[in-house]
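Working notes, structure below.
Note that this complex is displayed minus one protein chain, with the remaining chains in position.
Think of it as A and B in the order they're written, each chain with its own count starting at 1.
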């Protein structure tokens, strides 16, 4: 059941309904004159959703819409029924976001401080914060680096740190924007395994097609539109066909 | 923190709260300017050195380094005052200067950076009235420290990329081929970092769809 009263946004957090998943309703987005997304209607309820497309196809913008980093020029994005335009804070607590470049995501000079950052924003008390940070660092093999400067980590470790900083916040859904693009094969596989093992709903934007093995659903984005929406096999085939004619 | 002038010791001076030390430093400065006597300045200098070396047990090098940094000024002061006023005034002014510099060095060497940052946050508390959030001071300090090694790395990368294409890192032309691109690159990085901060709950206000800047579109 949904009531659409123009101008009347849902008042509080308590309207959240996890069963609704992530919904895009008539979403369009433009930067200046350039239209990057147009007429997108989607509902994500699957545990594993992949998004593929050429450079500049609009898939990064699509990813950023899902947790309110970008607010659509047209239409609405709802997460568990919460509008990213009016309830961005609640939305971001539900949807974690992992960026392509960990260097752009690590914001504190040392490893443990960085992981704790999101928890501080959530107002988690210091004792619990420390416990949760230690737990996450141990799980991703970073326990020995807690007090190390983040810039001394390897590229793979930096990406693990970036992911740890998101997972520690325990979001119900996580969006990954090309999480393996800057990694070597070993680290890319490690991140792929990590993603496969998550309990959360996951949306992955990627150029690395084997990352999508076992996914429930894959979208192909082209020219700001969703041109294919299927299981990984057919979707990847459609993407290859699309790229072949360029 | 790897880069810091803090010297860890278990001393009374180290344990005094940062705010109190800063207040003492300010008081000393005011006193030295209000009571300009040679004896007073000499006593203050002795006292400062005694606190630094004997009570706080700082290495001599910590103080010597700061003294050297103003050494040229001390000599110049004595010389100029000897020529224009008298040597006594010159000595008093030089001692006052040296005392203040050393006292400041003692405060810095006995106080952790994080403690100082907390004092800064507290000093910023009144700014809440004009819309400044003191907690953000801590964030922006951390960000700056995080950016320093990243900048060095990016600068090296750009220099290497230019060299690979036969460019040199010198001359006015290098400004256009090295410094400006580096700046554009790190501005873009700062923008990306701000998105990451927002994604982790730094801000509850969504960034509005931007109208003019096509280059800020996610790649």
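What we mean here is this: contacts are C-beta pairs under 8 Å (C-beta built on N, C-alpha and C of every residue); 3 or more make two chains touch, one makes a residue touch a chain.
Definition applied: contacts and distances are computed from a predicted model.
With the options "Cbb3-type cytochrome c oxidase subunit", "Biotin transporter", "Transketolase" or "Acyl carrier protein" in hand, the undepicted chain maps to the protein name "Biotin transporter" (source: UniProt). Considering the entire complex, the omitted chain makes contact with B.
Considering B:12, B:39, B:125 or B:187, the position touching the chain not shown turns out to be B:187 (whole complex). Interface note: of B:35, B:80 or B:125, the residue touching the hidden chain in the full complex is B:80. Touch with the hidden chain on the side of chain B covers residues 3-6, 22, 25, 29, 66, 69-70, 73, 76-77, 80-81, 84-85, 89-90, 93, 97, 100-105, 107-109, 111-113, 116-117, 120, 136-137, 139-141, 143-148, 150-152, 155, 172, 175-176, 179-180, 183-184, 186-191, 193-194, 197-198, 202-203, 205, 207, 213, 215.
Assume only the chains that are shown with their structure count from here on.
In this assembly, the C-alpha centroid of chain A lies 37 Å from the C-alpha centroid of chain B.
Interface of chain B with chain A (complex): residues 1-2, 139, 142-143, 145-146, 149-150, 153, 189, 192-193, 195-202, 204-214, 216-219. If you check the complex, the residues on chain A that touch chain B are 29-32, 34, 36, 55-56, 60-61, 63-64, 67-73, 84-85, 88-89, 92-93, 96-97, 99, 101, 103-110, 113, 117-118, 121-122, 149-151, 165-166, 169, 177.
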